[in-house]
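The complex appears here minus one protein chain, its other protein chains still in place.
Now for subunit A:
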Amino acid sequence: MSEDSLEIGGLKLASRLFTGTGKYADDAVIPAVCEASGSEVITVALRRVDLESTTGNVMDCIPKHMRLLPNTSGARNADEAVRIARLAKAMGCGDWIKIEVISDNRYLLPDGYETAKATEILAKEGFTVLPYVNADLYIARSLVDAGAAAVMPLGAPIGTNRGLKTKEMVRILIEEIDLPIVVDAGIGRPSEACEAMEMGADAVLVNTAIATASDPVMMARAFGRAVKAGREAYLSGPGARRTQASASSPLTGFLAEG
């Protein structure tokens, strides 16, 4: 197969699996997860330093070649997301930002209106903006207009490992939106990541499913392979689905004939 890379914000990525750094029982496993998954993009969050105790720094566990994708988790409106994005950039980690604006505590569903507002402000400031949103065509179109670099629809609520519950809506985004579609949140099994890629998603972001597996490194490898398999299946052009059987072997020349 000729080179098949994903380009976001002017950066060519060979891997279409993005990973996260949350929920690991021990952050020390993160370098091995990065290597096993082949991922080149990794998310982090921004929080207040605990002034009473100095704990390990997650940044020490992230291989230097990875593209950091800080998120704006904790933001409840566009202004807070913009503030967090500027702080993250001041950390010197580049200008990629995953916009996450959430004020719903039960399902952690993203606020599309506030997300679009933050996207517009930050895109104008030169950020490469990857907004996390519901799989909704109108929100996605508003993000295109706002200057997003990709659209990240959820498969299922964050951390649920329930898979591609939004499949039909994600399919519509893939068809209608002329930006990379990165399925983010809810992907719980490699088969689900593979399915998203088979449909034509440009990438998937997986955190909880890898971080909370009994063997995160093996699960990371499985996800890396599943994403590649799904991508190749998509590029190969799957055959048509039929309701009735269609013989694979010729229906003439049987031994019993004549």
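Odds and ends about this structure:
What we mean here is this: a contact is a pair of C-beta atoms (placed from the backbone, for glycine too) under 8 Å apart; a residue touches a chain by one contact, two chains touch by 3 or more; residues count from 1.
Following the convention adopted for this analysis, contacts and distances are computed from a predicted model.
As stated in its UniProt record, the chain not included in the shown complex is "Sulfur carrier protein ThiS", which appears among "Sulfur carrier protein ThiS", "NADH-quinone oxidoreductase subunit J", "4Fe-4S dicluster domain-containing protein" or "Carbohydrate ABC transporter permease". Within the complete assembly, A:57 is the residue of A:57, A:214 or A:252 that touches the hidden chain. Screening A:13, A:44, A:182 or A:226 for touch with the missing chain picks out A:44. Of the options A:38, A:70, A:188 or A:216, the residue whose C-beta touches the omitted chain is A:70.
In the full complex, subunit A makes contact with the omitted chain through residues 20-24, 27, 43-49, 51, 54, 57-59, 70-71, 73, 83, 86-88, 90-93, 158-159, 185, 205, 207-208.
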